[in-house]
Structures are given as C-alpha cells and as structure tokens.
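The structure under discussion is supplied below as structure tokens; questions concerning it will follow.
Only one protein chain is missing from this complex, and each of the others stays in its spot.
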Amino acid sequence: MKTISLTEMTWPEFARGLPHTLVALCVGSLEQHGPHLPLSVDSLIPYHLCLELGKKIPLFVAPPLYYGYRSSPFTGGGQSFPGTTSLSGQTLILLLQDILQDFLRQGCHRFLIMNGHFENTPFISEAAYLVTAAHKDVKVVVVNWWDLVSATTLEEIFPEGFPGWEVEHASVVETSLVMHFRPDLVHAELIPAQKGEKHKPRPLIFPEPANLVPESGILYTAMGAGPDKGAAIAGEIVARLDRIVADEFSLTLPNTPE
Amino acid sequence: MKTISLTEMTWPEFARGLPHTLVALCVGSLEQHGPHLPLSVDSLIPYHLCLELGKKIPLFVAPPLYYGYRSSPFTGGGQSFPGTTSLSGQTLILLLQDILQDFLRQGCHRFLIMNGHFENTPFISEAAYLVTAAHKDVKVVVVNWWDLVSATTLEEIFPEGFPGWEVEHASVVETSLVMHFRPDLVHAELIPAQKGEKHKPRPLIFPEPANLVPESGILYTAMGAGPDKGAAIAGEIVARLDRIVADEFSLTLPNTPE
Amino acid sequence: MKTISLTEMTWPEFARGLPHTLVALCVGSLEQHGPHLPLSVDSLIPYHLCLELGKKIPLFVAPPLYYGYRSSPFTGGGQSFPGTTSLSGQTLILLLQDILQDFLRQGCHRFLIMNGHFENTPFISEAAYLVTAAHKDVKVVVVNWWDLVSATTLEEIFPEGFPGWEVEHASVVETSLVMHFRPDLVHAELIPAQKGEKHKPRPLIFPEPANLVPESGILYTAMGAGPDKGAAIAGEIVARLDRIVADEFSLTLPNTPE
Amino acid sequence: MKTISLTEMTWPEFARGLPHTLVALCVGSLEQHGPHLPLSVDSLIPYHLCLELGKKIPLFVAPPLYYGYRSSPFTGGGQSFPGTTSLSGQTLILLLQDILQDFLRQGCHRFLIMNGHFENTPFISEAAYLVTAAHKDVKVVVVNWWDLVSATTLEEIFPEGFPGWEVEHASVVETSLVMHFRPDLVHAELIPAQKGEKHKPRPLIFPEPANLVPESGILYTAMGAGPDKGAAIAGEIVARLDRIVADEFSLTLPNTPE
Amino acid sequence: MKTISLTEMTWPEFARGLPHTLVALCVGSLEQHGPHLPLSVDSLIPYHLCLELGKKIPLFVAPPLYYGYRSSPFTGGGQSFPGTTSLSGQTLILLLQDILQDFLRQGCHRFLIMNGHFENTPFISEAAYLVTAAHKDVKVVVVNWWDLVSATTLEEIFPEGFPGWEVEHASVVETSLVMHFRPDLVHAELIPAQKGEKHKPRPLIFPEPANLVPESGILYTAMGAGPDKGAAIAGEIVARLDRIVADEFSLTLPNTPE
Partner (left out) sequence: MKTISLTEMTWPEFARGLPHTLVALCVGSLEQHGPHLPLSVDSLIPYHLCLELGKKIPLFVAPPLYYGYRSSPFTGGGQSFPGTTSLSGQTLILLLQDILQDFLRQGCHRFLIMNGHFENTPFISEAAYLVTAAHKDVKVVVVNWWDLVSATTLEEIFPEGFPGWEVEHASVVETSLVMHFRPDLVHAELIPAQKGEKHKPRPLIFPEPANLVPESGILYTAMGAGPDKGAAIAGEIVARLDRIVADEFSLTLPNTPE
C-alpha cells in the first residue's frame, strides 16, 4: 500500500500527488497524560485520525508537531508536571506560518490542521488567519478532534453526564482512543481509581498555583476506558472529518482517481 | 469622592495608594455588537465592573485597552463587520507584557485583568505567564466576567436553556449589562426580533466564510434584555470578584485603612 | 446629536460613514503631569481637540491609546514618577501598525494621528512609514498638537519669552487646555509657585539620573494657567487642523452632505 | 525493555529519570533525498543514532524536529524540489530556544543536539549560545553526525576519494544508514546510475538558479550503498558519541545504576 | 602614536586599555547631503569629533554605524533622494542593543554614543534605556553633537538669526565641519547660491510628499561655510564633550596614567 505520510514518502511520490491532494498537519503537545498514557497523546491521536481519514480521501499527512503551546492547569494539568515541555505562543504561530507558507510555495493550497491539544487552538487560528490574509487562494480548516464527537456518543460514554472537554484530559475518551490506536503505549494497570470534578469556569491565576489538579495528572477519570470505545469514537470523528473535507474542499469522494 | 481611575488621578494620588492597592486592567475589543450596542461593549463592561468593585476594596483601575484580539465568527461575528478593528496575537501579548512590567517597575505586584472579549483570553494568559515567569513576587489573576455568572442566574435568564457563552454576543446578557451601566448607549428600538442558534462546535475556517452569522451581528438574541437583569448580573459578578480578590490577594476587606 | 466617537457608535453607524470619513487616532501616554493634572493629559487633550474638529468636518474618532512611549526626564519628567507607565518603542510601533492596517482592511484610507506626548512622535512616524510603504492609497497625517500653536499666541502667553515645548509639561499650556476641556480634573489649588528653567539641550543619560526635574513633576510652571487661555489655544489648534485636513485630504468643507 | 523515547514515555517515567539523564534532541529537515529515500532522512538518522546511544548510556530522546532550516542547492538540492518544506532561520532559533528552556525549567541541564541537516548547524548554534548565555549550569553539545565519521572509514567507502560532505546528500553514506536503520523506507531499485561532482566552493546565488543539481536530487551518487556500510558507519558514530558524552558530561559509563 | 580606533587595534591593545577606558560609538546615516558633501557626513563628523576627544582623555572609538534611521524630509531631505539608505527603527534598536551588550560582556561599562543624524536620537535612546534597564553598572551617555554648539557660536555664524538645527542639513555648520575634518571630500564649487527657509513645525505626512525640500538637498544654505568655522565649532564641541565625560564618568583628566 502506498504511504500517505510525508515522513515516509520520496519527493517524486509527493510531487505526483501534489496537484489534487489536501495536506493534513497535526499539532500536539509534549504534555503529561497521567501515569498510564505517553507524553505524546496530543499528537498521536490526530496523527492516527488523519491516517484513517487518508484511507477515504486523497490526503498527505505532514510530519506532526510534537511540541505545542503551554499546558493550562484547567485543561492539561499545567506546566508543573515533569515532561510537559512547551512552546511560547509566538513561536507556535511562527512555526505554523512558516510550514503553511512553505507548502504554499510548492503549490499546496488546501490544508487541514488537526489539533490534539486544547490550548493550541487560538495560536493555530492566528497562524491560519495570517497566512490566509497574506495569500490568495489558500484555505485552512482547523479541527479540534473532540469537537467532532457527537452529543449522543458523549451521553453513551458518560451516562452520569458529560463533565466537559476541559477535564477530558488523560481521561476516558483520550485513554480509549490511545487503547484503540496504540494499545502498546497504554499502562492500563496504572489507571487510578479516581474521579475528578466536572469542569467549572475559574479565574486563571499566574504563577500557576500548586494542587489545582489531582496528583495523577488525570483531570477527570480514565476508569471505564476501552479500545472498543476508542474505535467507536475514532470512527465517528473520521466520518465527520470526511464530510467536512468534502464540504469545505469540494473533493469528489471517495473514488477520486489518483 | 476620590477617584480610583488612573485616567483621572494625579501622580501623588497614585503614589499614596501604591503600596496597598491592586491594579485592575480591563481588556476589551473594538468589535461590532449588533445594531443596538456600541463598538466598545467589551471594554465598557469590564471597566464598569471594576469601578463597582472599587467601591468595595482598595483598587486602582488602569486605562482600558480598547483594542483586542481578532473577532471570531463563532463568538464575535468575525472580522467582516465594519468597525471590528483588532490587534494581532503577538501585538496584544507584547502590549500587555509592557504594561504589566512597567507597573511592576513602580512596585505594583498584584494585578487583576478583567477581560471582556472571548477571543482575548489565551493572549492575556500568555502575557501573564511570561511576566510571572520572568519576575518573582507578582501575581496576576485573569477573569472573564462571564465566568462569574452563576448557573442559577443563567437558568433564570434563559428558561429555555442557556445557549452557551460563545453565542452570548450582543445578546441578552451583554445588552442588559450595557442597559444597566450606560443606558444612553443602547438603541433598544433597533433590537431585531431575531433568535440565533445555540452554540455548537464547528471547524474553524480561514479565510472567514461569508454568512456564518446573522446579518445583525447578534449571535443569539437580545430580546428580553433589560437594565434590571443587567443590575442583577453585575451585582453577582462583583460579589464573586470581591471574594476572588480576597482569596487570591489576601486583602483585609473592606475597611482597609487607606 | 450623532456621535463621532467609535467607542459610542454601533457598527451600522460606522458602516454608513465609512466611505467619506477620515479616521482620527489619538495617541497619549500615562504619565505624571504634576500634582494638579491627571495622568491621562496626553490622551485627553488630543481626544477633545478631535471632538472639536469633528464639529467642523466629517470625522470618526477612534478609541484613544492611553499608553505611549517612555517619558524622558527632559520633556515629561521621566520614568521615575509613580504612575508613569509606558510601552517600549517596538510595541508602540506594532500597536499602531496593527490598528492602521485593520482600519485599512475595512476601507479606511485617510488617517489623522493626533499626538499628545512629545516622546511618541518618532514611533508614530515609523508606524505610519511602514503602513504607507506597504500599502497603496493610504495617507497618514501625524500632528503634534503643540506644533499648531502660533508664535503669536506663545508670545501672548509667555510675555517673558517662550521656554520651549520641551518644558511645557504640566505647565501653562497643558494646564489651560485641561481647564478648558475637563475643569473637573484640575486641582488648581495644588499648583505650586514654581518656575522651572527654559529648555536647553543636554546629553541624554541612561540610567535616568535622579533630581533632573522639579519635585512637582511640572517642568516649567503652571502658574497663570486658565480656561480662557485654554479655549483660545484650542480654538487656534482646531482652526489650523481644519485647514490641514482640507489641504491634505481634499475634503469639501464644511457642508459636506452626510 | 524500558523506552527512552519521550514520545512513548509517561510523565512518572520521565520524572524518575530526570535527575541523572541527558536529553537528546534530534533536528532534521523535510527535504528531498532523491527518488529512493524518504523526505525525513535528516531526522530519521539522528533519531536512530540516539536510540542506539541510549543502549549504552542513560539517555532520554526527545521528540524530533522534522522541519529544519531551508535547503541549499549546494548541500541539499535547494528549495525547488517538491516536498522540501522548511523553516526560516529565526523560527528555528526560537523553536530550539523554547524547547531547551522549557526542559531547563524542569531541571534538565545537559543536552545533546543531534543534527542531521547540514544547513541547520548555525541556527542550532545560535539557539544553544543564547540559552547558555542566559542561564547558568546548562551545557549543550551540538553534533553533526557526519563529523563523527572517521577519515579511515571515508577512505574505505570512497576509494576514489571522498567527494566532501556537502555533496553527500541522498548519496552513499545517507543511503547506507537508512538501509541499516529503516530498510523498509528505501527504494533501492530507483537509485539512478548517476555520479555527481565533488564539492567545490561556489558563490551563493539568490534567487536559487535552476539546474544546479542533478535532476534526481542526489548530489553525488547512491550507487554502492548497502546496509552493511550503514551498520559500520552507525557503529563508529555511536562509539564516538559515547566518548563525547562521557568527556563532556562526565557520566560514569556504562553501568550507571538507574 | 597609539591608535584609539578599534578598527586599527589588535586584541591585546584593546585588552590592555579595557579596564579604564570609555568606549565611544558613533551612529550616523547614509543620507544625501547636498551636491557638495558625501553621503556619510553623519558618521564622519561624530567619528572625527571622537578622535579629537581621544587626544584629551583615554577613549576607545568603536567602528561607526554608517547606516541609521530613515531620513525625514524636514530634517534630512527624506527618503526620496538617491543614496539615502536607511534602517527601520526596530533594526537600529536591536543593532545598538547587541553592540552595547557584547561590549558589556567583555567588561566595558561606560559608553559615549555620539550621534550625527537628527532622526536617530529616539532609537538610540530606546536601546540605551533597554540595556541599562537590563544590566546593572552600565552608564550610557548619548550626545547629539549639535546640542553642544553654544548659542554664542550660533549667533556669530548666523548673524541674521539661527534657522534651527532641523534645517542645518548639509548647510553651513555641517559643511564647515567637513571642510575642517575632510576637506578632500567637499566639492565647494558645487555649493548652490540657495537659501532655504527657517524651520517651522509642520504635520508629518506619509507617504512623503514630493517637493518639500529644495532640489539640491540642502535644507537651508551652505554658503559661507569654511574650514575655520569648522575648526572653531569642533573645538567648542570637543571641549564641552570633555567636560561632560568628566562629569558623567568621573574620569581623572587628562593625565590619567595609562
């Protein structure tokens, strides 16, 4: 099978696909995800979702950005956990601008940015704004994968009520997705019997106060996660992505001759 | 009555209050707010809330920032409405860093940033992070005023269910607050009989597509707004602010000798 | 009466005036102005002058910039007075570039920048240069209000000889103008019986030496200031502004149908 | 076996190793490497070398940087080949500064930067200079892997004389190393029967002239490459790396109790 | 005679003088100076003044900055004359910061910045502010040479009244100084019989209007210039510089044992 990943592709393979292919760029973070998940969850999930999407439509998946914006205690556990290693806002904006513009220079005009880290969104948006304001004929669609999970699915997974995406950090949904995509990287036996609180808005305090998050780094709970849930969620996201891409980029789907 | 606003204060007045006073900085935007509200709603509301708070605790209110980050179509109507005039992310970060650091140079160490524009939050946070990471003994509390409105209040105002703060743009809550604080600036007669949709997550698309928002610029509805609602909401926010300040800055309230 | 201030205007009002209206942007500073004047003198004066000008010609007055470039001891008392809170040169340039460019995006091509702070001029000029070098069909006129006071007027006010604008800080002219525009903000009773020295060129020394300026923060003298003088000066400036605008922007004055 | 790769590691695993472990950061490029090698050769080689090194000494391998500085026609084929997607110099410097500083914040003080892209070196050096100039007690060792290949080895591989590292792009050494580390990614059948010229200094011309490099993108020749050569070269590099790390970081090797 | 110019000095000569020597940095511009003077007048004059000063006190003269901030039509003829080649404000600030900080790293703590270009002053000041705010034990004195010419001298040279330094561009004083320092570079025969207007404040207009300045590029007049006048002016400036240095840097003058 032909690769769709730029890291594995030769330049003539890239050149042949260039005119009719969308470029997907995954933006993650290096961030603690509890005692049971690896630091790269936020790039791993978008990357695998894009590989899945690439089975349905012509898509090139660019090398992922493993480092993202700083982690907030309210949505990612904060910067105080060892391993959480982040970029400043301005560096992330410049990094994305450079990459988009250099793909653009080569003739790529259609971009899907798949974000896996809550705190990245505004900085990705700023880069996308700046690039599309400066250049004609470019379109950038920015997707947070969690925004594509339906209310119905959430109700099934959280019969006691969805606690909010802000606390879905290293919790059931993320754990299930990693169990589905990369079971070898999940230490299921280390999932603590813990249940954090639902999200509620709070002031943001700088410097970051201690003890805002559970010791484990899991914001809500990872109990009950499983690969089946992961597969179902992934399936729903990819199906919705497929439709978004079709709507926004007017691709003829899915039997586009390549 | 003594002023607490830095724009109206002389330097000796400022100097006398400096050692024991918190500095509040309001960050807004110049952004369309429907046919009935002025472009400066997002700085006007935080500024008046701070003036109210200043009646309860020793507080200096710095001149507001009237220009903020770009408007998103999903939360502010977007950049396509005439009048919406915005800063880039990096400029907003630098502007806030400079102001915080120059107050800090004078011996101010306690800051309350009151935000009135949804899209500003991450850029304010980055500035607060950078300043508190570079300097010891500074504390910055960032508050989005809408985060202080209680669920109970929202249930009362929205008996049919709260549509989400994302669409509360130029809608009932904002309109009520301006009716309370600056009734002279509200053209109540121009409020259209319109009801937008509740917020649901969508991909972010660049360049900004046309027709994402109602023609009026109101994202949900301003029908039913009134000064009484505004007064009640303002009262609740200020009471909560008062507690936050007490908690975070350990002020002896409210009879601190000045 | 219709407002011309963007802070008080709705977006449809702005949209209607856009094609044939000049945008005025006032740039001030937060800077000590003696024991008798508020910290915001440098934005207050330009803002009121623009409001006056707006009675004569179609003009939109944008929200003022309250924070400007650092204060020099030779022209503003320096950074050592409490309350003087400033931006770096680069931040001020970026801030102005962003605002001009975002108005330009909306179709505004004619700008009047009214400056109220001596030290701002070169940074405003750099921003104006960069924006007009990058974009066709924009014109930016930068005015320091004091440059529009005639020699005749200065001779009347200073029968003993004009001491130089450099030392006219918190002194007779500024005090008279605030007495005219905002008498409520002047503590006339606190004006000291002081007379500083005339301006003479000196080396600039960094870090700022102590004791370069009178303790009061007034560089020359505020004795003899009065609202009548303020009214006369304001009248002269506005009349000259009117002519400059007519010359530079070829407006048909003053009965332009709106 | 325990992972040493941060992408696969949980935060408690990272935390346990933190005090006595060196962090290796690989910097590559997304750059054409002939018709037979993938675009990610320049990150792939350093990353695998670091994984090998990690078998000998306590080492954490950070997620690699897949995007590097622009490609020069003289050393990488230039920016005109599709797929070559690069960062500006300033963005690369900022990216590296941010990552080093955020690891430093967590208590990492010893860094090995493994570079796989000729053109990256000065920008990596600048970042390393800036970080070590601003912070005490940090040491950064920057290694270009090709600098560790001995003259003896080169004489064996190039009996007709070593053509210079500048033209060793997608050529024998790189191809052999990828054949050793990731044989699945080499299209050996597509290696053209081509021999480019040895390196000779030339002026640098901007914009990049056409036809400076062979059509294939291989600067010299990939003929004669093989996994055995790759294994031998890799072995030599890792042995030398081991010694460099021991010398520079005074690690007790290799039986450090972990 | 020993050189005091860093461009001509070896490192051991520099090292020996380092502990007790002031570093002078000259900042000029590449700017039209009429048909009779070279483009480098603004660096040439400060450089020769510093060489003169160095005959009286221990002084190291750093290589001059030949490129400065943009030329204003009101003080330098503007950017429209061929040959006027300028830096942006931010680049000039960064350039000066880098140079001052790198001298500081070597143990130089006392700097004299001699400016020869009217428009440079605020950007030099910003750099000096930033460096002295970030580092203890540094002192920077910024001198515009024209500020050291006495009123008495000006009265002698301009019996009809001094027209203002703003228009003293390529005019009597500058021409006389170059006649004194570098007579070989003056084309006296090309001095036109022209007399411009005295300086009067005007709005700054962007983009730069045509025909604001005399065709020659001389703003006032160069008629009457002569080497004797140049010698006298130079003598006065150097004597005053000598005193400023003595006052500000507490040097024992002039027989400091070296």
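Chains here go by letter, A, B, C, D and E, matching the order in which they are written, and residues are numbered from 1 within each.
Here, a contact is a pair of C-beta atoms (placed from the backbone, for glycine too) under 8 Å apart; a residue touches a chain by one contact, two chains touch by 3 or more.
Since we're looking at a predicted model, the values are computed, not measured.
Shown chains touched by the undisplayed chain in the intact complex: D, E.
Chain E meets the missing chain through residues 6-12, 14-15, 18, 30, 32-40, 43-44, 62-64, 66-67, 79, 81-88, 90-91, 94-95, 98-99, 102-103, 105-107, 185, 187, 190, 217. Considering the complete assembly, chain D touches the hidden chain via residues 69-70, 72, 88-90, 93, 119, 121-123, 125-126, 128-133, 139-144, 146-148, 201-207, 244, 248.
Just so it is clear, only the chains that are shown with their structure count from here on.
A rotation of 120 degrees, rounded to a multiple of 5, brings the CA atoms of chain A into register with those of chain C. If you average the CA atoms of chain B and of chain D, the two centres end up 49 Å from each other. As a whole-number value, the distance joining the C-alpha centres of chain A and chain E reads 56 Å.
Touching two or more other chains at once is no residue of chain E.
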